[in-house]
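Just passing along the structure, written as structure tokens.
One protein chain is absent from this view; the other protein chains keep their places.
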Amino acid sequence: MQYDPVLSVRNLETHCFTPKGVLKAVDGVSFDLHSGQSMGLVGESGSGKSMVCNSIIRLLPRHGVRTVGGQVIFSGRDILGISESEMRRVRGREIGMILQDPLMSLNPVFTVGNQVGEMYRLHPQAEDGRPIHQRVLDVLRKVAIPSPEQRARQYPFQFSGGMRQRTVAAIALAGRPKVLIADEPTTSLDVTIQDQFLCLLKELQEQEGMCLILVTHDLGIVAETCDNVAVMYAGRIVEVGPVREVLMRPAHPYTEALLRAIPKPGGRGTRLYQIDGEPPNLLDPPPGCPFQPRCARAMPICARTTPPMKADENGRAAACWASDIEEVRA
Amino acid sequence: MNTVTNGLAWARLGSGWRRLPIFPVILLAPMVIFGILGTHIAPYDPGATNPVNALKPPSWLIGEGFSHLFGTDYLGRDVFSRVIAGARASLTVSVVGVGIAGCVGICAGLVSGYFGGWAETILMRLVDIQMSMPPILLALLLSASLGTGLWMVIFVVAVVFWTNYARVLRGEVLSVRQRDYVVMARVLGCRSHTILRRHILPNVIDSALVVASLQLGAAVILEASLSFLGLGVQPPAIAWGKMIAEAKLYLATAWWLPFFPGLALVITVLGANMLGDWLRDRLDPKLRNS
Partner (left out) sequence: MLTFTLKRLAIGLLCLVGVSLIIFVAMRVSGDPTLLLLPDDALPEDRHAMRVQLGLDLPVPVQFGVFLENAFLGDFGNSIRWKMPAMSLVLSRLPATLQLAALAFLIAAVFGLLSGVAAARLRGTVYDSLIRFVMTLGLALPVFWIGLMLIMTVSVNMGLLPTSGRGTFWHMLLPAVTMALNPAAALSRLTRSSMLNVLGTDYIKLARVKGNSDSRVVWKHGLRNASIPVVTLAGIQLANMIGNTVVVETIFAWPGTGKLIIDAILARDFPVVQAAICLIAAIYIGLNLLVDLLYGVLDPQIRY
């Protein structure tokens, strides 16, 4: 690779300390995000996708959840190690985030304009000399909010779900971040609004030259929106690579199973594929590969040793003993 | 609260009994024992005067062992025995008063929530009117005009506290009566009182229980305040509030006179409040803010 990545996550480990034991919610996750790239982070609920995002931006629940290892290298420094006040300048300004539930993520007692404008008040380094009000209207226009002058004076409860989500996107954009993390941004929206929002997100990402991390459990969304995809299972990334390649030619049995579980057009009458078994109990993970108890291609070695990530020259990698990826050693 | 029959509070407490509310029980148990056994376990006759021995500080402080644990008052009466005897008035008034208030309030809540109409209008206006007066003033007005004595104080407590039940229960009934099984029972032609008894009451009794337990402490304080102001139970009955009022003249010389009855009061109220919090968290967390 000729450029340094914008964001590089190395062996990230975030553990939940519960009364029943330590739960490895994120267990050695690594990935790189290059300038302008978008990456989908896919997995079942509970696989640790959101935990990865919260660890990057350092907003974990206060009690019992801690990042215990790894590095998050952003603009040449490990942001896991910087002070909280430095981190506040990173949040919003350098790394933006869109939360899951647009109905809940705007403060009900402040006007929309006030909440968008707060970004400019908090991060004056993004200043370009024009009055805040003017810039609020600009960014609202950017996310296609109609008649922004009027809308900026309204409260969130007067907005529809889709408009609220776009307002949240406007808040994220206002800081002109280099990386935008969108944590399941569309799960609580109608399907038509979902598409609209994803198109908007994609468009804005390209316009602003941001990196995008899109967390979702929907491979279809990833196929439409992202350049790369990382598939998570039980707190680890099991497969990563360019979207087309991974979706056309999955190297990990779990990815394969996920793809088979998508309903296909014309597939009426055939029973939808369903992955046998249940996700592993992370308090007491099975030995070896975590997917092995549910895997159709499990071999004796799978139950003994955790497979390492094997990567080829195109940036494809998978953690499976059975994968046919030709490993290249640097 | 999805099914008809599991509404009984005790069923839901089942698993909870393993985690008894230890602290409230420790606080309340001695008071309940004092209240029931009273003079039988008191070391002295609480009314027996002994002027020679008046205004003695607690015996263990002046090296006289356990003869008068809480000291003696201006007539030489044993304060410890009087504190024990005072538990009876406090507990009787608060428990019976809150109980009567509960019966009245539950009925009012059921009727106004289920039948609506003029009964609801009248009852809820009554609640509004009563709630536009500070409770202590209402109590004072009633005691002043009706007179004092144990039953009068109980009546006052009942009048002051019934509105809370009525309000909470009415709200609960309004939501329960919309549920499918109640609508079904009505469609099937059940009589109103059967529906109220079989389907609605079991589902709202939890809330009533929580309201009752949260009001118990307030009732203890109300009783004590009235007797402090001279409008509570009358002598020879002993009340903590009265003991504290009598001690006002001896503040500079005999701190134990107001201190110990007050301590008993605080322990009782604290125990009752904590029991109420515990019950509420267990049975009806949505009442948290009320």
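Each chain gets a letter, A and B, in the order it is written, and its residues are counted from 1.
The rule is simple: a residue touches a chain if its C-beta (ideal position, glycine included) is under 8 Å from a C-beta of that chain, and two chains touch if they have at least 3 such contacts.
Quick caveat, the model's predicted, so the values are computed rather than measured.
Considering all chains of the complex, which shown ones does the missing chain contact?
A, B
Which of these touches the unseen chain: A:Arg93, A:Arg294 or A:Arg316?
For the chain that is not drawn, the touching residue is A:Arg93.
From the list A:Lys49, A:His123, A:Arg176 or A:Arg316, pick the residue that touches the absent chain.
Reading the full complex, the residue touching the unseen chain is A:His123.
When the complex is taken as a whole, what residues of chain A touch the one chain not shown?
Counting only chain A, the missing chain is touched by 57, 59, 62-63, 85, 88-93, 96-97, 99-101, 104-111, 118-119, 122-123, 155, 157, 168, 171, 175.
Which residues does chain B use to touch the chain missing from this display?
On the side of chain B, residues 125-126, 128-130, 132-138, 140-142, 144-146, 217, 221, 224-225, 228-231, 241, 244-245, 247-248, 251-252, 255, 258-259, 262, 265-266, 269-270, 273-274, 277, 288-289 touch the unshown chain.
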